[in-house]
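Here's a structure for you.
For this depiction, one protein chain was excluded, whereas all remaining protein chains were kept in their positions.
The first chain written gets the first letter, and so on, giving A, B and C; residue counts start at 1 in each chain.
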């Protein structure tokens, strides 16, 4: 349906006009003209995904796993094949290693509560990078406080790269785990996760990878990364809200305690003792979001048809345009590495224009960007700012969108500090 | 839209034919003839709810709370007004007391981790009833094991009622909390929660009410119950999967630790210390299921239009029919109190026919019931069975559905133990 | 899939009049198993002689499928070596999951279980007795012929 073969003149862009037709919001009367550049927060959804959700409810809806009737079997089949598909998409060796959660944040908290908490103690260290999103940071901060373990930060250098020497250095202390984002939601930096994993393994530490910004935008292979845990969210990759994923090494899941307790995650319940279900259901308590999983599977199919490589290329082409255009504006400072070392987003500030004012100003011109700390306050401190503006791209954004952004920033400068 | 004024001949039933038209699954080619009697597991969804979800994605979709642009403001507005509506539906005094979770199970685990865990210690007791669903039981079992607190059970008598004398007796020991379901998903029993709360308060214990089976079926008022916590699930009340609710006293939420850590639940994050957001967001980490909340709000509107009183009456009329019809079959044993003391479900067993065989047999006749332990293994032990069959009703079920069930049970008896 | 295809006469017969029902007093192995899904329980007692099943009994509560499957199993495994049984259990699992047709001659009465493959949630019922048997054999010392009572 989506023309992936036709490349545009520049040879790197996707056929945006065709793609936009697949997304109902871009033909809604209210938002037809919207330049939506907040994709790192959440993406829009194609009609196909909405149809998959509604279709599930209209002809397959029942609770899963325990129903001895055909409708429940159908629902269970859809749920479990969504798991297989989503798992394969990120190179999970087996669906046993794929746990559905409500979002990436829950997936990361699951790792914290179920695996890390029982293993932490004074003298042990958790390493996080200075560029983590709060979701891959605050859980570790709290665990450190609760257990007496140490929380230490791996430095981010001035160019927005992870300081691997600092990591090597810090790994000399006994370390339970390293928490690292594969792609920063502020700097855009694509971290060398496989290398981080190598160093961590040598030091006997496990690695938790936050894939919230990478899985939607670049091909990710869990096996190749070699990490212990990988978390991501459906809503940042064209899927519905309310569904996230944790992929993990089987061994880690086996040795972890359960996290949420209740229906479906048990094998047997006696008055004072219970035993747990097999993987991955041991970690899925209560009625799961079957429709969410089905919707996410459809989103993955959509992404696969377009092709992750091509999406990454498209993102990068737009990022280059934005980077170059913004860099030329007097007083604009861009945070993070050059465009070819990042995913499709650019965070920046404008001298004399507060990011919040910029966002409001652009909003009035129909351009949606984000302003704030982007749930990465420590990184803001590291960068010496309180907030930045951020534009983030996806497969339905065009060079015109980038142009509108650049013109908007210029006009804002003129308006606020002429 | 729904004719709530027209009562049928019996005067107690809803206009089922009209209502069924609102549910797409009942006009799907595959399930048009389905007699769906597994509503206690999950309900079907009206088209309006599906439209609300798709409509949200098509013209309001953005991340909430932090976006300084109009689309995000629209999305935030919808999310927060869904919270108000759902809160009002169960008599929550303020939206600050309404936390969205992914299901009732997460809501109950939230209470366990965030409020109870830091307060439990050896010498303190958790009281649960013998009729709790695993979701309001296993979390407490595990907390008791972890903290050295005692888990004790409040007796269920042979008629399926809570033994209040036993509760009074057991409350003599220092008790942190009493966990009680408002309606049993096996016995159907509607527990005298307000009375339980009175007794518990006298003893200085908090009360956690599992409303998963009551909120969808009878009018529930959080203030009148007087309990500290009330949990329920959207998918059991015509809403989408992936959304649940915890309503709580403000004081309890204020004094509780956060549960999931990450984006949106923080006020400030420093390198080694964070502070938390206001209620209710302190408990909502990561991107919430906005579409789920919007869908649940639409489901609540649907239920309000029909009227909870009328739904309860309809359920009861069907339950009486089922109870009386089944009781007349030789070898059928019904668990729990008489129909006028229960919500709309009947669990039973049939001499010589295993519940699983019965479910498969009925499925072949197009009747979906549940067979098993219904996530209540301890209760099964109390009843002296390993499994039961259960039929549960809702506003789209008709006397014909009940008739089909009764005839099916008779035929199964004939088939398996002639 | 019709009910009659699942609940064949021979299956119902084994359910109503289970063969080798009970406990072996002088068993070498007692093994117990549960299907948490439906609460079915089964206990198998086994006498092993020269590495072959000399005698076997089962008892327990369960649905028609788990009971009939257990009953048929007791008839099928007598005289078989532990190695043969293991292969047979593998084979049965594939047949029940619909991954294999199976050899009618070898299957005998067990042929009647094939309908289960069309009812995914019931496959566990049919497999329960076999899983417990396998577990018991492993505990008894596997294919080495060594014995151990539990």
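Just so it is clear, a contact is a pair of C-beta atoms (placed from the backbone, for glycine too) under 8 Å apart; a residue touches a chain by one contact, two chains touch by 3 or more.
Everything numeric in this text was worked out from a predicted model, so none of it was measured.
Seen in the complete assembly, the chain not on display touches A, B.
Here the missing chain is touched by one residue of A:131, A:241 or A:371, and it is A:371. Only one of B:63, B:76 or B:97 touches the absent chain when the whole complex is considered: B:76. Of B:169, B:268 or B:304, it is B:268 that touches the chain left out of the display.
For chain A, the list of residues touching the undisplayed chain reads 354-357, 360-361, 364, 371-373, 377, 380, 385-387, 415-417. Annotation for chain B: contacts to the undisplayed chain at residues 66-68, 72-73, 76-77, 266-268, 277.
Everything below uses one rule, namely that only the chains that are shown with their structure count from here on.
One simple way to say how far apart two chains are is to compare their mean CA positions; for chain A and chain C this gives 47 Å. Here the spacing of chain A and chain B, counted between their Cα centres, is 32 Å. Centroid to centroid, with C-alpha atoms defining each point, chain B and chain C lie 39 Å apart. Shared interface positions of chain B, i.e. residues touching 2 or more other chains, are given as 356, 360, 371-372, 377. In chain C, the residues touching two or more other chains are 37, 119, 122.
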